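Below is one structure; the comments refer to it alone.
Here is chain A:
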Amino acid sequence: MAYFIVQILPYIAVTIFGLGLLFRLVRWAGARLLGTSHEITLAPFPQSPFQAGWVFLREIAFFRNVFFFDPSLWVGAWPMHMALFMVLGGHAVGFYFTGHQFVYIGMSPELSEYMSNLLGSVFGLVLLLGLIYLLVRKVSLVKTRQVSNPSDYLHLIFLIAIVTVGDIMRYFPQYGMHYEEVYEYFKALILLQPVPEFVFHNWFFITHMLLVQCLMIYFPFSKLLHLFGMFAMRWIENRVHIDPEPGLPGVDVAAARARGTGLPSAGGTA
Partner candidate 1 sequence: MPEYKGMAQPVKATVEDLKKLRLVPVPDEKKVEEAIRLLDEARKKFRSFVLAMESCVKCGLCAENCHAYLGTRDPHNIPTNRAELIRKVYKRYFTLEGRWFGKLVGAEDLTLDTLEQWYSYFYQCTECRRCGSVCPFGIDTCEVTMIARQILYWLGMVPKLHVGGGWGIERVGNQTNVAKPAIVDTLEFLSEEIKDEFGVDVRFPVDEEADILYVPSSADYMLNPYTLMGAAMFFTYIGAKWTIPSFMSEAGNFGLLFDQRHLMRHLFMRLHDSAVNLGVKKIVWGECGHGWRAWKMYLPYFVDRPLRWEITHLHDEVAYYIRTNQLKLDPTRNSQPVTLHDPCNYVRACSPAGPYGHTENMRTIIRAVTVDFREMYPNREKNFCCGGGSAVLFDDPEMYQKRIQFSQTKADQIRATGVGKDGNGILCAPCSICKAQFYPMVEEHELGVTVHGLIDLVGKALVWK
Partner candidate 2 sequence: MASINVNGVEIEIDEDGFIQDPDKWNEDVAKFLAKGEGVEEMGDDHWKVVNYLRDYYLKFQIAPMIRKLCKETGFSLKYIYELFPSGPAKGACKIAGLPKPTGCV
């Protein structure tokens, strides 16, 4: 079983993840009309690509709409997503550089590893708290209960499970795996070699791997793809649109007023 999860399943999961994403995005692209049958540009229309880019940036980086129109959602959603990006990035960078990534900005290897641990701990906790906050919100508000399907709760519960196991490994080193070990494991996976023996003994790691791979398998078929959806939707809606110049043909207001158009003495209209 453990062998399947850490040695076989990763290839299956990555394949389904990749093909699934492709399938979904091709399907979106296959719907042919975006701004060519009609324009659904949202006003106020950006007047330059720079302004359009600013709309993208403020929504993606700061969740501006959420902040203004549902602040209590922002409190959970924004930190959660930011922590998620940091944690995902941390996984990639931390394991690739085995915790020594900050050496490149002048830290000692020990300090770098300490920083790596610290950032992981902090963002791992923020991520967990954010997810729990969102789940509590979803369950406790009438409006969110009214809009949610069972799968909407399950997504959150599933993410909470992954993060909880991850945080346990982070906070209790005896259950965790060290940077070099993970590095070796992934190196073996990528080079299609048998994975090292020690991973079979860490059940937290195996559980974490299993859950993450399940997520990868269903991710392309779920609403979790909203990151891509956001770009695709805003690409249709937040674009440059310039109005024609005002000013009416054949009109000279000063001359008309001098003639006195409309005044009875002028004998009628223009």
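We take it that a contact is a pair of C-beta atoms (placed from the backbone, for glycine too) under 8 Å apart; a residue touches a chain by one contact, two chains touch by 3 or more; residues count from 1.
The candidates were selected such that all candidates are chains of the complex that A comes from, given by their letters.
Since this is a predicted model, take the numbers as computed values, not measurements.
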item: In-complex contact of chain A, chosen from 1 or 2; value: 1
item: Footprint of candidate 1 on chain A - complex, ascending; value: 24, 27-34, 36-47, 51, 59, 63, 65-66, 68-70, 73, 77, 138, 141, 143-144, 146-152, 154, 218, 221-223, 225-226, 228-230, 232-234, 236-238, 241-257, 259-264, 266, 268-270
